[in-house]
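What follows is chain A.
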Amino acid sequence: MTGSLILAALVAVAAVLLVAVPFLREPAPREDTIHEPLAADKRRLELAEERDRALAALKELEFDHRTGKLTDADYRELVGTYRRRAAAALQALGSAT
Partner candidate 1 sequence: MADLGRAALIVTLGLTVYAAVAGAWAARAHRRRLAASAGNALFAALGSTLVASAVLLSALLRHDFSFTYVADHTSTELPTSYSISAFWGGQEGSLLLWLLILCGYSAAAVFLNRRRAPDLVVWTVPVLGAVSTFFAFMLVAVSSPFATQTAPAQGAGLNPSLQNPYMLAHPPLLYLGYVGLTVPFAFGMGALLAGRTDERWIVATRRWTLVAWTALGIGQLIGAHWAYVEVGWGGYYAWDPVENAALMPWLAATAFLHSVMIQEKRGMLKVWNVLLVILAFCLSLFGTFLTRSGVINSIHSFTESSLGPWFLGFICVVVATSLALVFWRLPLLRSKTRLESLVSREAAFLYNNLLLVALCLTILWGVVFPMVSDLAVGTSRTIGRPYYDFFLRTFGLPLLLLMGIGPLIAWRRASLRSLGKTFLWPAAISVGLGLVLVAFGAGSSKPGLVAYTFSAFVLATIVLEFVRGTRATGSFTRLVSRNRRRYGGYIVHAAIVLLAIGIAGSSAYGSSAERKLLPGQTMRVGGYTLAYRSLTQHRDPNHLAIRAAVDMYRGRTLVARVEPGKNDYFAEQQVSNEMAIHTDWLRAEDVDVIADQIEPGGAIYFKALVKPLVNLLWLAGLVFLCGSLITLWPDPREERRLAARYYALAHG
Partner candidate 2 sequence: MIALSVAAALAVFLLYTSAFGRGTPTISPGQLPGTHGRVSVVGTVVGKPTGDGHQQALRFVMRDRDGTKTVPVVYRGSVPDLFKTGREVVIDGTLVDGTLRAVPGSLVTKCPSKYAPAKSA
């Protein structure tokens, strides 16, 4: 009976310790704020995602063509647009960085 109480107390103490660790480790930190991503950072992330999307689409277009899902004619039609989109995305990201 008292065994359970002691164990229970141990559990509680361990919990409190774990929760307090960040404060115990740095009792007086230089700064304690979480940096919100700036609007510029968020914009850059969106552009990075756009770039990845454009590049992936181009890669997939090539793959679809190689595996025969896209006829040569269709491929020729689309590849120009896709390349331009990828170039634009790369440029946009480059100028934002």
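Keep in mind how these were chosen: all candidates are chains of the complex that A comes from, given by their letters.
The definition used in the following text is that a residue touches a chain if its C-beta (ideal position, glycine included) is under 8 Å from a C-beta of that chain, and two chains touch if they have at least 3 such contacts; residues count from 1.
Given the structure is predicted, the values throughout are model-derived calculations rather than measurements.
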Of the numbered candidates 1 or 2, which one touches chain A within this complex? 1
Parts of chain A lying in touch with candidate 1, wherever the complex brings them together: 1, 4-5, 7-8, 11-12, 14-15, 18-23, 26, 29, 31-38, 41-42, 44-46, 48-50, 52-53, 56-57, 60-61, 63-64, 66-71, 73-74, 77-78
